[in-house]
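A single protein chain has been omitted from the complex, and every remaining protein chain is retained in its original position.
Right, chain A next:
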Amino acid sequence: MSALAQTALAALPPGLVWQADRLAQSTEAGIATGFAALDAQLPGGGWPRNALIELLSDSPGIGEIGLLLPVLHALPADRWIVWAAPPHLPYAPALAAAGVPLERLLLLQPDGHAETLWAVRQALASGGSSAVLAWLARADTAALRRLQLAAESSATPLFLFRPASAARQPSPAVLRLRLAARDGELAVDILKRRGPGLAVPLRLSLPQRPGLRRAPALNDALVRPDPVRPAAAGIHARRG
């Protein structure tokens, strides 16, 4: 870029022209994720408030819910937190211990894919939910676009959990993260955001995750009385 163009760009009011090598300056602040390293990489400094967010992962148990626990705390208390068609049972004792407001939790088990899509769209369009978490095994681009539009018009974030293979499929999602577990931490690979891609996955250490190698930086809201003491591997000699 010529020096002249640089000066011209610098003279423009901020936010008018977005340059591809920078993070978009979202006009609306996001919802803090609870992880400073992640906030720093997201436009708006957190989860977008009115968008489809794709979380791609294959196996359960890598900390995919742990990533959302801080935000589930912080949501306004007068609306539902919708869980649509989760693959397993959200386990109430663990959720309660993590401080998730169970009286605001709406667990939907619709009968089939079409009903799930309908329920998710309703949950977004009604304005009656503060966040929607949905698990869709398959979703074509048209369905995703409808979900993105519904999330956008209702200002409700939709966290859509999809298999990792969906990374190859183009998606209208504003934010796409691929999640994997690495050495007791959660590796977050930002596949798509409003801004340049991220070369190296972020490593987040989730509080409250058992079996961590080092002491986690506990979020004060998430402190549990039970200190995590990793057991040595291989003590499982079978007893008769």
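Methods note: contacts are C-beta pairs under 8 Å (C-beta built on N, C-alpha and C of every residue); 3 or more make two chains touch, one makes a residue touch a chain; residues count from 1.
Note that in this section contacts and distances are computed from a predicted model.
The chain that is not shown carries the UniProt protein name "Protein ImuB", picked from "Protein ImuB", "FAD binding domain-containing protein", "Amino acid/amide ABC transporter membrane protein 1, HAAT family" or "Sodium:proton antiporter". When the missing chain is restored to the complex, the residue among A:110, A:163 or A:201 that touches it is A:110.
Which of A:76, A:170 or A:197 touches the hidden chain is settled by the complete complex: it is A:76. Touching the omitted chain from chain A are residues 58-66, 76, 78-80, 86-98, 102-103, 105-111, 115, 118-119, 122-123, 126-129, 180-184, 209-211, 224-226, 228-231, 233-236, 238, 240.
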